[in-house]
Every structure is written in structure tokens, then in C-alpha cells.
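A protein chain is absent from this complex, but the other protein chains hold their places.
Letters are used for the chains, namely A and B, taken in the order the chains are written, and counting of residues starts over at 1 for each.
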Amino acid sequence: MRRAGEVLLVLLAAALVLVVAWTVPWLRFVLTIALAKGLAVLGILLLLRAGQVSFGHALYLAFAAYAIAFGAARVPETLLLLPLAAIGAALLGLLVGLFVVRYREIFFGMLNLALSMVFYSLLEKFYSITHGTDGIRLPPTTFAGQVLDPETQGWAMLCLALLLSILFAVLVRIYLASPIGQALAGIKTREARLEFMGISGRRVLLSAYVLSTLMAGCGGAVLAMTTRHVTPALSYWTASGELVFIAILGGSGSVAGPFLGAVAYELTRVYAAALVADAWQMVLGAVLLLVILFAPGGLWGMGRALVGRRRQA
Amino acid sequence: MLAWFSENTLLLGLAALDGLSYAATVFMVAVGLNLVFGVLRILNVAHGSLFAIGGYVAATLGLFIASHGLPAWLSLPALLLAAVLTGALLGPVIERLLLRRVENQEPVLQLLVTFALFMILEDLQKLVWGVQPVVSDAPVRLLGTVDVPFGTDVIPFTAYQLFVLPGVAVVTLLGLVWFLRRTLAGRMIVAVTEDREAARAMGIDAARVTLLTFSAGAALAALGGALASPTASLVPGVGAQTIVLSFAVVATAGLGRVEGAAVTALLIGLGRAFAVYFEPELEVVIPYIIMVAVLLVRPQGLFGVLETRRI
């Protein structure tokens, strides 16, 4: 019964995204970007369950985005590049993860930040390969060998982002309910006990870390193929901060939170930039402050509180 | 090897002097961050913005002095005034209105409050001071240059960077050590850092200590910014750059003593300066490479104490 309701809710949300993109064409692009970021934020949510904050997950997003940029110059095929870029990000995540899961709290956060900043400077400094801060422009990618007109291409990217979002949201939910997912939440409250039960907190965290980098990789790939322009700014620490921002804005109580947060974030950004061009960042900061001070459960928590109140009444 | 050294004496000397003055600024920012983290357990992302604002305020005061024909030497005390103004005005406001309200929230929410503040302060700087570089180098010109002998060469170096920057940093270090060990307020800060609950139980007013510490930390960041402002032009984004660098210093040093922040700032400052002269590509990366290398060997940081949890 409950499951049927949830499936319905997901389908409704997906339909809503498509309808909005169809009625307001310029929002199609915004929604695709939002879903792509939502994928990366889903990874942040995983790590938040373990009580850890990564201030460097933009690294994996940027890594996959640049992988797409380099790959598209040779074989511009979406269905080939996307999995390759995502798996590449996950492999990098495994490598980095083996190192960073030994650390907790600020050391975990700062090491992630440090590594993403290293990647940022590599992108910025090796001009001959990366074109520095100018970044790289991408040719349009094909779908299964088909060259699509820009309109269809836009729809294809949105549908791809939507599919990936649903797929990973379901996957993360299953993972969080599983023994590993529950042990992951145990890292936050009593990691020492895990060891005395025979569970390695580090391995549990590593599994979540790699999954989070895989999702960030998917997000980065979609982002690169949608904006068709990648720059080092993707990897700057403020981009990672943005991901944590969205996680809190959406609420960490549900796998729907990241996507809700990402859509709200992108819309606020677009409108703030249009209204107060010089102070859009300030508007976002103020929104974040209001959310933390008055709705620490994020948008998802707010929605649930509203529904709960109505049921009670 | 030896031949390389004698060929590059000049560059090495320049790098060492640059690194020293750079480390002095970095120390001022990182030590404040460390202090604030110790007491509030919040990594203040907006700490770099306080650095930037301190710099802008100092530059504004400097330009005011110059344009009103006031004596040039006033631009030196103006640096200090800028720091005190920024710390005394912004510090208590941020602590009372924002941080106190999330005192009992999850750490990630506390962190994000400072991130929100960072976003707001970044745009505020652009609104107040614009996006064009702001330059006010009166203190540097005032003190002139000194010829520093290096082997057979002589390096002309600004007296400001040679004496004022490291001098203020050393005075700050000694002053802080004295303050934390010998004064009542300082000992209260240490007590709250080590065990907030126990300190409360002993009757220490943790709320006041928190306010004091945060304002002092803000003033230190602003002083760093004010001191750095005559040596480089102020542009948007300087706060973002500064904060990640101080994060690297704090994580490398580990949480704990102020001396740790000083040694680490020196290490990272010199590392960066040498990179600037010998491997410019690595300039931005060096602090992080040092940090990663240190944490690989010492997970608790250079000066951090490994906590064994009692169970």
C-alpha cells in the first residue's frame, strides 16, 4: 500500500518535471542541471548519514565533466561516454576513498577539499591541455549514433537525467535500509561499537564514498553534455560547498531531498540573478540561513510537517 | 646540488623573504580560525571573508588619509584600527545573531550557517567596494626598502614586508601564548576548548567566552587582511582563497596549540613562496600537498593530540 503510494509519487514528480519543461521551454535546461546536481547531492546525503561532510565532492563532478569533454572530442557518443566518465569518477573515488575514509569530521572534510583544490589547480595551470580558466567547449553528443536536433537533444538529456535520478534514488534507498546502510548511520553515533561487533567502519564508509562518487560522476557527465562547456570552476571548493548547501536545503531525511533542493536552488539562483544581478549569491545565502534557522529539516522536512499537520486536523 | 644553490642564491633569498612575510599573514588568519574552532567547534567558512573585509576597511582608511592630506604615518595605525573595527563590529553580531542560535544543532548545520554567511559577505564586499582592484600601499611606500645581503648579492626588499608583517605575527603569537596561559580570560578559553561541560560545571560563563573568542578570532582575521592589504591589491574572491589556505594550515597543524599554527603557517608559507619562484605551476597546490603528506604520516596533524576514547 505504502509502496504503491511512493511509486505513484515518483511518477507524478517525474511527470511534473516533464510538463513544466514542456510549458516553460527555458526551464528544461534549468531542470536538467538541477537533476544533474541532485545526483551529486545524493552522494553528499549518503556521507551525511555517516555524520561526515565532504567539502570536495565537486572533484568527482568536475572529473567526469572533463572526461566527457576530452572524450567528446574523439567519440561523441552519450551512451558510451556517460558510463565511462561515471566509472572513471568512481575509480578515482575508490583510490581517494581508501585514503580519506581513515579520517573523520574536519579532517575528512578538509582532505576532500584539499584534493579537489589540487584538481582545480591542475585544470587551471595546464593550459595546453585544459585551456585553463577558459575551459573547453564540447560538440553535441550523439544518442546511440543518432545525431539529434538541438530541441530533441535537450529533451533527451532531461529524460536521461530523470532516469538516472530515479534509478539512483531507488538504489540509495535500498542501500540505506540494508545492514551496511544502517551501519553507515552507526558511524555517526557510535563507530567504536561497530568494530566490537565485527564491522569495519572504514569499509562501510568506503562503500558509501564510492557510491557517492559514482553518482557525482553521473551528475558531472550530464552537466557537461547539457551545458557543453566545462571550466575549472566546477572543481573549486565553493562548488563543493554548493552541493552541501543543496543537501541541507532539500533536507537529508529522504532521497527525494537532494532533487527537491537542487530544483529549488537552481530556480532561486536563476530568479535572483535576473532580479538582483550583483547580489544573487547574497540572496542564496539568506535563503540558506532562513532554512537552517527556521526549517532545519529542509524542504522535505517542511513538506512532511505540512502533510502531517493536515492529517492530524 | 651545491652548484644549484650558489646559482640560485638570489631566488632562494627572495623566496625565503617572500615566504616569511606570506607566512605571517597566513598565521594571523589560521590562528584565529583555530581558536574559534577550539571553543565553538565550528569551522568558520566566513573567516576568510573577515580577512577580506579587514583588508578593504584598511584600504579605505588608507585612501581616506591620503586624499585628505593627513600625515602618511597615520596609515600604519589605521591598519590596526581596521582590524579592531571589523572584529568588534562584525564578531559579536555574527556570534550573537547566528552562531548562538545554532549552538545545539548538528555540526553540518553549524558549518552551513558560516557558509551562508560567506556567500552573503562575498556579495556585500562587491556591493560596497566594487569589483575593480582596490590598492592602498601607503604603509609600504612610507617605510621604503631595505637591502638584504644574500651571499654576494643584495636583495632590495620592502621594510614593511621584512619587519612589520613578521613582527606583528611574532607579537601576536607571543601575546596569544601569554594571554592563554597567564590571564584568567585566556585560561577560561583553554578550559572551554578542552572540555566545555566541565568548564561550565566549574562556573565558567561559556557564552561569554564564546563571544570573546569569536570576536578575537574575527579581529585576528581582519588584522591579517589589513596587514596584507598594502602588499597586494584587493579583488573579489580573496576571501575564498584565504579561507581554503587557512583550512589547510589548521588541518595540517592539527587542533590545539597556537604554536602549531605558527610553525605550520611558516612551513606552508615558505613552501608556497619557493613554488612561486621555482615551480610556478605548483603554487596553489603546494599547501594541499603538504597537508595530505602530513596527514598521511600523522592523522591527527603535526601538533594535534590523538584522542583515545574511553569506553
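Couple of notes before you dig in:
Everything below uses one rule, namely that a contact is a pair of C-beta atoms (placed from the backbone, for glycine too) under 8 Å apart; a residue touches a chain by one contact, two chains touch by 3 or more.
In this section, contacts and distances are computed from a predicted model.
With the options "ABC transporter ATP-binding protein", "3-isopropylmalate dehydratase large subunit", "Quinol:cytochrome c oxidoreductase iron-sulfur protein" or "3-hydroxyacyl-CoA dehydrogenase" in hand, the undepicted chain maps to the protein name "ABC transporter ATP-binding protein" (source: UniProt). Listed residues A:I166, A:I180 or A:A286: the one in touch with the omitted chain is A:I180. Those residues of subunit A that touch the chain absent from the view are 174-175, 177-183, 185-186, 188-190, 192-200, 204, 207.
FYI, only the chains that are shown with their structure count from here on.
Distance from the subunit A centre to the subunit B centre is 32 Å, each centre being the mean of its Cα atoms. Listed in rising order, the residues of subunit B touching subunit A in the complex are 37, 43, 45, 98, 101-102, 105-109, 111-113, 115-120, 122-124, 126-127, 240, 244, 247-248, 250-251, 255, 281, 283-285, 288-289, 291-292, 295-296, 299, 301, 309, 311.
By the touch rule above, subunit A contacts subunit B in their complex via residues 48, 51, 53, 99, 102-103, 105-107, 109-111, 113-115, 117-118, 120-122, 124-126, 192, 236-238, 241, 244-245, 248, 278-282, 284-286, 288-289, 292-293, 296.
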